[in-house]
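What follows is a single structure, written as structure tokens, with notes after it.
Of the protein chains in this complex, one is absent; all others appear in place.
By letter and in written order, the chains are A and B; residue numbering begins at 1 in each of them.
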Amino acid sequence: MSVTPQSEPISKIKENQVLKLLASGKRLDGRSLLDYRSIKVEVGVIDKAEGSAMVSLGNTKVLVGVKVETGKPYPDLPNQGALTVNAEFVPLAHRYFEPGPPDENSIELARVVDRGIRGSESIDLRKLVIGEGSTVYVVFIDIYILNHDGNLIDASALASVVALLNSKVPVYRVDENGIKKVDEYFPMPMVDCPITITAAKINDKIIVDPTLDEENISTAKLTITLTKNGNICAMQKSGTGTFTIDEITNIQKIAREKSYEIRKKVFGEE
Amino acid sequence: MIMFEKRQLVLPGDLIAKGDYIAGENVYKVKDKLYAQKIGLIDFDGKKVYIIPLKGRYIPKVGDIVIGQITDIGVGSWIVDINSPYSATLLASDVTGKPFSPKTESLTKILNIGDVIIGKITAFDRTKNPSLTVKGPGLGKVSDGIIVDITPTKIPRLIGKRSSMLNTLKEETGCDIVVGQNGKILIRGKNFKMVELLVKAIRMVDEQAHTTGLTDRVKAFLSSSIKGG
Partner (left out) sequence: MTNKKLIDENGLRIDGRRLDEIRPIKLEVGLLSNADGSAYIEHGRNKIIVAVYGPRETQPKHIGLVDRAVVRCRYHMAPFSTDERKSPAPSRREIEISKVIREALEPAIFTEYFPRSMIDIFIEVLQSDGGSRCAAITAASLALADAGIPLRDLVAACAVGKIEGKLALDLSDIEDKLGEADMPIAYMPSLGRISLLQMDGVFSEEEFIKALNMAKDACLRIYELQKQCLKSRYVSI
């Protein structure tokens, strides 16, 4: 059951400060409305994982580990590898995170990241088959939130894509006894590089990459994932506020521009 | 301009007026447009546009007579279910007339869980639950009779203009009726058939409150049923 969340108490003074700055096109940390915080990316931080990446978006810190195992394919997709995305809002990441099974926020985040990767068919799952119809590779993307200062989803999605692009798939050979792991690897077959952009609405102003304070003041957020050629492969509105059609049309334009910018910044010329 | 006629049915989100009007009960205003908040009948009083809702929970008002049931006992008070999102508090000192001493007195001997009372709302605001008193004529513990539930928003219709409907019900059936603003009606009558008839008549009001000519129809129903035996 989904319950209206307790809002994190934010001081009136801070809230007024944020609103005043927004009116003149600026934010608390000096950014303009459509600026992202500084992005830091580290790859291969967990060498026991088949792939990994740590992304910092300002103070938000997310670690993603990719594990590649073997398993049965989905019954209606026998010639494709499988993909599972899970997110943990670890208690050390924020004073209000409690240990326990994933709550609706971490489930929503995992599912939106999943849709962005799946919808864009970024992983060529057909190359992740070991024995057609019987054994395939199962790619586990585990998102670990280490510090929550807003916009967990963009950071998680970026870390997931970076981790995948740097993942190695262990080779399995099929013999009469079943499957055998050999000491060879091939790179994760990636054909796209989706970038996720989240915008938040505060009164009638639209900002991108909200900090936690900005998220707590905002009434609604819109997350859009875009492929390399600017197509939309996932969208999610969240929060108890609303958007007009014009606002949505405008936000997807902004998201497209930002996605090109960030893809270039993180991956160079692609 | 007002887009509807008096007593027309409106639905939530309906644009009911545009211009220099005042948003009354169950109406909200955005810039110069007035919208309905609930299903109900639109009415206006000069520049004020309001809606008589067909359904809704009872929200206490100071001075309301309510009929409630004791659901819990606190240290020096009872918790009363008054058919509202907010339980009411009845202090022991209100009933005994003096400060309550837990050492020498037992609340359950005075009023126990399940007891029904007629009370009056003495205080209510957004920060704490409503308070009740049972001091006053006609108030106190109910020892007999039956309780009928109707939608709280229909209570004004049950009473009628200058109590016309309520008087009709009392006169035709000879029963004693106490009306709680919270949608609870206490009926006491010596003749069981009359009590049954009265319950039916009250149901009629609950279902047809939004129609015209209801008082006459209820009167006709009662007289013909009484004659028919």
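Everything that follows uses one rule, which is that a residue touches a chain if its C-beta (ideal position, glycine included) is under 8 Å from a C-beta of that chain, and two chains touch if they have at least 3 such contacts.
In this text, all values refer to a predicted model and were calculated from it rather than measured experimentally.
Trainee: Under the definition given at the start, what are the shown partners of the omitted chain?
Mentor: For the complete complex, the undisplayed chain touches A, B.
Trainee: Of B:Lys103, B:Arg126 or B:Lys227, which sits in contact with the chain we cannot see?
Mentor: B:Arg126
Trainee: Could you tell me which of A:Ser167, A:Ser218 or A:Gln236 touches the chain that is not displayed?
Mentor: A:Gln236
Trainee: For review purposes, identify every residue of chain A that touches the missing chain, sorted by number.
Mentor: Counting over the whole complex, chain A touches the hidden chain at residues 1-4, 6-7, 76, 102, 104-105, 107-108, 110-111, 115, 118-120, 222, 227, 230-245, 248-249, 252-253, 256.
Trainee: For chain B, which residues reach the chain that was dropped from this view?
Mentor: Looking at chain B, the ones touching the missing chain are residues 9, 11-15, 26, 28, 30, 35, 37-39, 53-57, 59, 85-87, 126-127, 151, 153, 208, 210-212.
Basically, only the chains that are shown with their structure count from here on.
Trainee: Give, as an integer number of Å, the spacing between the C-alpha centres of chain B and chain A.
Mentor: 53
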